[in-house]
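Left out: one protein chain. Kept in place: all the others.
Take a look at chain A:
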Amino acid sequence: MNHLSSVKHVIVILSGKGGVGKSTMAVQIALGLHAAGKKIGILDVDLCGPSIPKMFSLEGRDIHQCNEGWLPVYVDKDQRIGVMSIGFLLSGADEAVVWRGPKKNAMIKQFLSDVYWQDVDYLVIDTPPGTSDEHITVMESLKGYNPDGAILVTTPQAVAVGDVRRELTFCRKTGIPVVGLVENMSGYVCPHCSECTNIFSKGGGQALAEQTDIPFLGSVPIDSKLTYSLDTGTNILEAHPDSPAVQAINHVVHKLIALDKDLP
């Protein structure tokens, strides 16, 4: 029984740099696709620092087993967004997963083969930063499923762009297509005087996309409402639909839907 073959699209969220908003993008893209009527699965392969359960307020929930395999934890009653993360397997929030590579690889392979996603339209895979065990294992396991591709996330400053440049080399070496690059945390609008400050400078992501000839999917501004909604597990699309960050992410979602590439 192969559960991935019933998944229509696979998207991998990557970044060489940590803390640039990979999990935030994974969650927001999932919510955006969900709002467009799609059925979504999210797989969190960040084993040492799983953030997805918190961002959906799913901490403390358990994974159930059925005959077909592991059932993901559903965010909504209609079971349109399913989540799988190592966070559901830990006994306490402070428990650390102190594992070397081979053990992480085995866990990821199990996630990819044993989770019963059913007929989801999009499987969004959130990854830890870097180009190591988790990434190599995911790419190897996805070979043969013709994934739609990877979305690279960066912040504008040179230090982050440098790491994302390396991630792009990883994509080219492993042969996964690049859907495009998102520049996150691009500018902050002061709530007092509405002056926009580029805390982590600006345009670094766009410049990298142009230099390396990959599609630029847009800039997402810093928005404390977004940070707040992810910390509390609320859906910002419903709470603040007019937020500029939401609009920028919607733009990314539309591009993804337009890229309607069917799996074999």
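Just so it is clear, a residue touches a chain if its C-beta (ideal position, glycine included) is under 8 Å from a C-beta of that chain, and two chains touch if they have at least 3 such contacts; residues count from 1.
The definition used in the following text is that contacts and distances are computed from a predicted model.
Asker: UniProt name of the unshown chain, from "Ribosome biogenesis protein ERB1", "Nicotinamide-nucleotide adenylyltransferase", "LAME_0H01816g1_1" or "Cytosolic Fe-S cluster assembly factor NUBP1 homolog"?
Answerer: Of the names offered in "Ribosome biogenesis protein ERB1", "Nicotinamide-nucleotide adenylyltransferase", "LAME_0H01816g1_1" or "Cytosolic Fe-S cluster assembly factor NUBP1 homolog", the one UniProt assigns to the missing chain is "Cytosolic Fe-S cluster assembly factor NUBP1 homolog".
Asker: Could you tell me which of A:P72, A:P128 or A:G149 touches the chain that is not displayed?
Answerer: A:P128
Asker: In the complete complex, the non-displayed chain touches which residues of chain A?
Answerer: 16-20, 23, 47-49, 51, 54-55, 93-102, 104, 128-133, 135-136, 155, 157-160, 162-163, 165-170, 173-174, 188, 190-193, 195, 197-201, 222, 224, 227-228, 230-232
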